[in-house]
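Apart from one protein chain that is not included, each protein chain of the complex appears where it belongs.
Lettered A, B and C in written order, each chain numbered from 1.
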């Protein structure tokens, strides 16, 4: 679901979210829910998934309210460490009071960027946007008009390492995750490793079809009857990272390659915006090369 | 999701499902999960929903495995009564060992009936089908060919009460719920009251548009660009019962009223089949005039 | 199809579109195509529809290129009058050189307005936008930032007639059609009559379900599993005019009434934008209370 964020924000300032991944073990739901009860947490939403109830991995997402939030939250966080150790849990606790900080990377095409900004302004994507970084100056005015700093870092094959260094410097300590809103450059493994499962890309095809460059031209040549878009976390393997969301749109023999590109923009922007809001709301867990999305 | 039933059946003969509805109360997830742990139940799937975390209604569905099923199940069931009383819970416990028994009501058009039978034979709808009842003889051979008894009970406006009496006699003690697979008769309030939230109808429109007779003709006259189908529980208000599932299909000015009817059949059969399998798998809870569907 | 406009504009400055409605008559395709051949027109795209091949109404849309456009177009237009008289044709001939002029009416919510402006700027909706008219000042800055004049005409139940007079004065001679981009006022029959089949409204439900006010609240109360949006021409009967386009989005029991409203915005903006671009490209013909859309 999209947009949940809006009214939650209004209603719940004592709100937090807990994500847990661990090996499956009997009684784990009981253990965690008891832990929350003991800390005066009231569960608002509880989701779980197991890859195999007898010997698999277990994933959990809990939204809860906390009485006396300011005094209780720290204690709850401290005690989580102990429980997590006993159960070999990976966990992430997030207070709604602190929004995630998202950088947007973009090249020349602005449709995905604009959709993200619009949903951010309307409260649908609960993030702060400390900066937009681009290898082109084209969208500077648009972005700055919304009060967001725009950094133009030109980039050629020779200057890529240098450009990434500048980018990392800007991002350092200021950004939790990155949305690649049609950023037409491949990030280096070094860059990616610094934001593991924290970079969301929109690929303009229904992956794994048409990995790589020019997917619409190739879709046109193949004569597909649906075109698609895929939002995924970036890994070192091009367009092979964990898929967060996909969608398609029907096309016909009447569409030229250019028409596919135009029609596809509307799928791209919706798919990226959904993936980004789910990530911002801590609804996505990564397991190997796949995602669990608790919508 | 459809079809989950198939492999679960194979894998889990110690499997049970618990549905709970009750007023929201802090700690309820903890209470129920502790209860299950104490009875040696291992939770496979846990879903919950609350209409308002502070003062609403709480809904829960738990699939679990039980060690020493035959000796433990009875005890667990007994103790549920106590917990349920303390928490004002409505609950329903179902063992996978005992399939629900579904009667199918049909008139002349067989597409929904055939889809249900096909999914039943392929294991997707985990029910027994003790009988098909029809006001017409047309589908007798088809149904009996699958080894299902077919009862032809003719029905006119004058003989409706009498016909329903016969139907009820046939159903008595043999059937848990009824699928109206394009049964073109309105059931009496008396009949409906005997199967409260246990009669699933498929209406051939996107409710609440086109309530009542001839929805495709009216959709044609209105010039809609999508036609739909709605599966809902039957109540005394025609086509106003809790909606379980809906879907649509795109149409255009090229479709005649007859074309709409033909195209609509494929939506109808899919929507009814989904609703029926969710009901059979205890995935649907009713709250007032709405449903919570844990898919 | 959306977006066709973009490359057509680039490629075809000798381009025109002919729409014809008339009683069905044998040989009509032959007659019209011969007429075009005689005037040195080269057909690019030809679509037709008949409500009944023997006694119905016939609808045709032809895109064509014209050699020596400037000298030929006038003659072709003149001679159309003669042919149209002989065949009782309603027709409309449009040169691509002259874009339609669209006014946008809006109240406070900007999502549909922004989508229209974005698609206009990216070349997907081939119109001029001489003005935006609103009963609120909220979107003034946004609109003027794109270089479009914004007229704020406040409106209460007492001042409606007066406000419409002001609106009509602004529109007079400057506008071909109007897009109501979530304009939350009902236009008077007098106003509507001045723009017959030239006012496109977006209704935030899947018509004919939830005609009138607060469709999302009513969808929430009915417990629907899909929400929708409908773009239609405005007539004197509220939400009863010819439907141009509809679409839906899946929702679940998790959606609050507010969530439905938020999720619905994305359907609304896409549906309105499609309808507006089809109207702008002369792809929509009206027949009684229905549309023929040649996409």
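Basically, a residue touches a chain if its C-beta (ideal position, glycine included) is under 8 Å from a C-beta of that chain, and two chains touch if they have at least 3 such contacts.
Predicted, not measured: the structure shown is a model, and the values here were computed from it.
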item: Touching residue (missing chain; options B:160, B:266 or B:287); value: B:266
item: Among A:23, A:74, A:154 or A:208, the residue in touch with the chain that has been omitted; value: A:208
item: Residue of C:42, C:82 or C:193 in touch with the missing chain, whole complex considered; value: C:42
item: Absent-chain contact - pick from A:110, A:126, A:242 or A:264; value: A:242
item: Absent chain, residues of subunit C that touch it; value: 26-27, 29-30, 33-34, 36-37, 42-48, 50, 53-54, 65
item: Hidden partner interface residues of subunit B, rising order; value: 1-4, 6-7, 111, 114, 118, 122, 124, 145, 251-252, 254-256, 258-259, 262-263, 265-266, 270
item: Footprint left on subunit A by the chain that the document does not show; value: 49, 206-210, 221-226, 228, 242-248, 252-254, 289-293
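We take it that only the chains that are shown with their structure count from here on.
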item: Middle chain, criterion being Cα centroid separation; value: A
item: Subunit C against subunit A, contact positions shared by both copies (same if over half, else different); value: same
item: Equivalent-chain rotation between subunit C and subunit B, CA atoms, steps of 5 degrees; value: 180
item: Subunit A-subunit C separation of Cα centroids, rounded to whole Å; value: 36
item: Residues of subunit B engaged with two or more neighbouring chains; value: none
